[in-house]
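So the structure is just underneath, and the comments pick up after that.
Only one protein chain is missing from this complex, and each of the others stays in its spot.
Presenting subunit A:
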Amino acid sequence: MPEYVRKKLISINYDQIIEYITKRIREYIEESGKEGGIVGLSGGIDSSVTAILLSKATPKTYFLLMPSKSTPLKDIEHAYQILKLIKARDDQYSLVNIDNLTEEFSRLINTDDKLIIGNIKARIRMVLLYAYAQKRNYLVIGTGDKSELMLGYFTKYGDGGVDILPIGDLYKSQVRALGSYLGVPKEIVDKPPSPGLWEGQTAEGEIGVDYETIDSILYLKFEEMFDEGDISKMTGTELPTVKKIIKMVKVSQHKRLPPEIFRISGRAINSDWRYPRQWG
């Protein structure tokens, strides 16, 4: 990561950020008329940080571990480490293996395509989270970070199907630094981030560069509006890679927006009928 970016993204006041995010989680739960929040805990850095922030925001928390056979054992161990770190009681978490559900869906759809099955897994987890949340009158607290959201590296209505995204404006490298600050074990902070939808899947492996570089490119392009050539020089990344990352952001824009409504009337939802969530 170039020093220029590191200064702006990493050397930040984490105390203030923790205070801000926990306060907003607390307020959002209250304003939604809900009792608490639930997080799907994968043992990765994003869900670890989100779980800690949620537990700082409210004592009313629940955590779901939803491994499948493609989940590395290490990840389950890490998830338990986080539960221990936040002192979760036995009645505050469950482990649900999603293999049977996944197999049933795959059989019905008659597919062994790993991408389709991977997305099915993400959506099964979403369904479970919402069901557990509803039982307790909780909100589903999403774990997506800014890097993944920007790249479109999430499953629509899967891990993207959540009520709020508390760390959605922090890049992966910021989340890692925040994780270290919050006491997340080094092993979790340092392991390659992976959605774990199939064995060996890692974001960095699929894109071909590390997250520090991805974050630098995203930041320089979309927050500081540098041109691609300068970004390539500043980050020491080949121009085609810079272009590839920017293209990933562009082609995934549809995933970040609500479904498009085709206008017919004089006042169409989201177009010129735009009300806040806090309405009435």
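Assume a residue touches a chain if its C-beta (ideal position, glycine included) is under 8 Å from a C-beta of that chain, and two chains touch if they have at least 3 such contacts; residues count from 1.
In this section, contacts and distances are computed from a predicted model.
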Fill in the blank from the handout: Answer for the undisplayed chain, UniProt naming, from "4Fe-4S ferredoxin, iron-sulfur binding domain protein", "Amidohydrolase", "2-oxoglutarate synthase subunit KorA" or "Aminotransferase", is "Amidohydrolase"
Problem - Residue among A:Lys8, A:Lys233 or A:Arg263 touching the omitted chain - result: A:Lys8
Handout entry: Residues belonging to subunit A that touch the chain removed from view
Key = 8, 11-13, 16-17, 19-20, 23-24, 27-28, 31, 273-280
